[in-house]
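Removed: one protein chain of the complex. Kept in place: all other protein chains.
Letters are used for the chains, namely A, B and C, taken in the order the chains are written, and counting of residues starts over at 1 for each.
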């Protein structure tokens, strides 16, 4: 499968995780009406209902059909509707038209999930090693889609002039009180020969996280926390969106064409109290929170304005490993659909603000030396996207608990703004 | 208001009609899930939910707010969301983004309708002549949207590869048995000085149906019924879509660019039994039924291939009046969302197949001599669209009962295909 | 051929006219460099060199090849390159790519013209009636292209920030001194049954000018001269481009999308002395001259702002015939590539300012009753464009002498702005 070689997980453990991951997807959809779950706000985003069906199709197509004796697909037409991009698995519904699928209805998709879940749980005790690895891949795949469910839904809600909320805003007492971001510190790292990528036999990883290999790093320093909304507001107010000096050529063109004046979802920026669209609806801008929903172009422009740069993905991984950083959700395991200020919830250690926003790096999403996509349909999982995209590292507030890794390579095109994406500054040393 | 001057309707009668018309809109939405009602399949179409809200906004904005003392809008933000195109009534939500409005939800829109209905029914006994005329306009406006609810919904469902049905297909016994269309007869009309347009004092009409005026007609003949699916299939099989001789230049370009090979919704045309997408789902092509969902370009190409032409709107109106044609729904008052074969249900008289498909004419949608849009917001109702469109006459199977008139001028751009639009042939005489 | 039936012209007379018309095309190209003649500034416009070759191809293809015994095409590949839109004559070079044809060179095209001219003049004494009619059509066709050579070239030069001139501006003394437009008078016409269209046996006309037929007209009045630049400037300064009340819906959308703020070629409109791009380069706006390069949308918006309307093409033709108007170039036969103020050069009679700008009418370009395109390739000449366009009447300063007729129906889509197009106001009477 599309994962790097690793020990085969035990069936019982997988069954437990299977149930938990599948339940979490439903929990994310719980606050939404059928309408919210059906509409597609742009070609890059998908409806919640489609995510729920596609992740189910993944198990049906890559586990049950090849491996479960006598399994019959719930509906043979779903293969066409819910294939995302696997050319090897036949033709598929065009991505920009996913939002037209008012049928199957929400209820039918839930029945589809239930039928596949029952078949999966019945099959798992009998699964061989290959099937178990496919199940593990399917669970990580579904976790990726859990984050996308939130990003895509947030984009949809943000396009509504009523600024509707996904969840009611928590009472003020329950929200982190962080009027000030922690002081930004620079952590220095010597030049080094650093090992990059997921270590074999260290649990699951996607194929693009390996092979582990050495790179040479020059001395650099990395900021202790992501750039905050307050800092980014200074860039906006300093005319950063009107000055081509800070921008890459393509970024300047994109900003001019689309009329970017601030991050998406920022309103009333020219007033004393800008508002920011969140999954709790429109909220006052919190200066201490990490800035979010930046394109790579904006992240790079901010870094240039700040006299710094973006780190490479190798610097990022090396620094984090070296500092013993841990990627965990600050608020425990509960739903946490909005970036929080570092320190607000007891964040500690050399680096702060991890697991709040994905951090753009200066690295193109290229294959590691010796990378080879594996056989079968899963060979299309990662490798075929390795051009025209940039790597993001870390994890965001919308990444499900337990899904983050220091070797994880998220990737998006440089103009993408609907992800929970921010930046952490770097500088050359010596 | 935007209607031609006519006697003011009585308040009690209007209240009765108000209740009936408003109920009919809900009945049309009844078979649909909230998802079906929310999604927008293309910029020209609107979601069912939007139609339900917009027609409500019309009464709120043009009757209750100006005329009902003390009325307070249900939600002041709805004015922005549900204004269709009235520049005089302020900014509005962009048309192509109507499908993004998952909020207000279906339930909220129904509450909106209910609140306005209660206010309207309370207000009507006290309404003055101006308000009563506005109510009458609002009812005809809502009837127009009732047809659009079906056309827009049908376009949405047709974009779904599952070919879902709006309604379950009636049992075979209940469907018209018409394997053969009635023989096509030509009805001849002498040259004449004909009066065209809605007669004053003959009930309601839209402003674009007047002023009534005389035109000169040359001798012509008009077909007794619309072109049938069976006849149109011959055009398709004769290579009509591949031969530029039959096509207007713009039509040929449109057909090539979009890859038209048959009417929209026709499947398996190359087989012995083509299928047609209907509101009952995919059904075998019925040769006797009027061909439907043609663009003007296709209608004109067919007419050229058939050695005939489209009638002008003046010829059409004159012939129908002269022959004493009546526009009524063949199946009584019940829902009838699919064109039926003339004769199937007892159609009689000189002309058959009226009220089955809108009939494209060869007339550009231009103002009648002396046309003057009236004052106020309603001045935008019709006049500002008088360029680049063609007139369609008659009514379709989706036009609500009682909404059709011989002077009615429907209009669409020449490439529009999602309406229930067909054609009736004409020829020069003498 | 594509002309209405008429007496066959005499061969000797045609040969004389042939030589004169062909010479005039070359005279128009004379002031231009090969570069000026090769470049295409937008898909709707064609390079001068292409016009010179296409008009030659017309004679070669419709006269010499079918009728001149033993004629061999100059280059068989030219049929592909220089066919404009005749589907019956085979595939053709895509219109938007005409400007890529740096080869054949200017010199080669001139040799092509010369070879065809020699063959034509040798053939003409032997031509039969059909060929002679084709030649006549070809001459009128070339005259149409003579006007297009100037309009297309003007568009090209207007896109150059250097504002280059086609011709040196004449010395001030030679230019019409008309600081003031003549006072606008309204000429009244009774309701009437009017004969419209080209009379049979009255010389050449295009097929779309007939059949001659009667229409009913209501009382109206027509302005004595076109709207002037000075008058139109008031509309601009009154905020006419920012007020949707005056605009048709499609017009408003076009103006917003394209950012129209004034007619094309108007510069420094907000200053006391606006500049206008002309074929003499940038010149001070002349208030008395007819406003030019308007789209139909702008013409209609101006008319609405002025409390008037555009005339129908029938009103226009009837009024002109009734008043004995004559379409002739004011400055004699010489080149006159810029609209002049009425009265400036001795303009007289009831109507002034004819032959200065094409005048948009309120009439869609529809076929006259009984219109039937004739056989052969020429059947594509006019009829296949009869949808989506508006009729313009009169003639412009760029129309070659002798090419204008009161029955002439020019036509363009409503957004077209690169023609020499203005307007004359009309009003209802009684």
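Following the convention adopted for this analysis, a residue touches a chain if its C-beta (ideal position, glycine included) is under 8 Å from a C-beta of that chain, and two chains touch if they have at least 3 such contacts.
Bear in mind the structure is a predicted one, so any value in this text is a computation, not a measurement.
Engineer: Using the touch definition given at the top, which of the shown chains does the missing chain touch?
Structural biologist: A, C
Engineer: Given the contact definition stated above, which residue among A:232, A:296 or A:358 touches the chain not shown here?
Structural biologist: Only one of A:232, A:296 or A:358 touches the chain omitted from view, namely A:296.
Engineer: Based on the whole complex, identify which of C:14, C:28, C:134 or C:156 touches the chain you can't see.
Structural biologist: Of the listed residues, the one touching the omitted chain is C:156.
Engineer: Touch as defined at the start, partner being the missing chain; which of A:244, A:284 or A:349 qualifies?
Structural biologist: A:244
Engineer: Which residues does subunit A use to touch the chain missing from this display?
Structural biologist: Answer for subunit A: residues 85, 87-88, 193, 213-216, 218, 244-245, 247-252, 296-297, 300, 362-364, 366-367, 369-370, 380, 384-388, 390, 414, 428 touch the chain left out.
Engineer: Since one chain has been left out of the picture, which residues of subunit C touch it in the full complex?
Structural biologist: Output for subunit C: 33-39, 41, 49, 77, 80-81, 93, 97, 99-106, 156-157, 159-162, 164.
Simple rule for what comes next: only the chains that are shown with their structure count from here on.
Engineer: So how far apart, in whole Å, are subunit B and subunit C when each is placed at the average of its C-alpha atoms?
Structural biologist: Inter-chain centre distance comes to 38 Å.
Engineer: Which whole number of Å gives the spacing of the CA centres of subunit A and subunit C?
Structural biologist: Whole-Å distance between the two chain centres: 59.
Engineer: Using CA atom averages as chain centres, what separation in Å is found between subunit A and subunit B?
Structural biologist: 46
Engineer: Name the residues of subunit C that each touch 2 or more other chains.
Structural biologist: none
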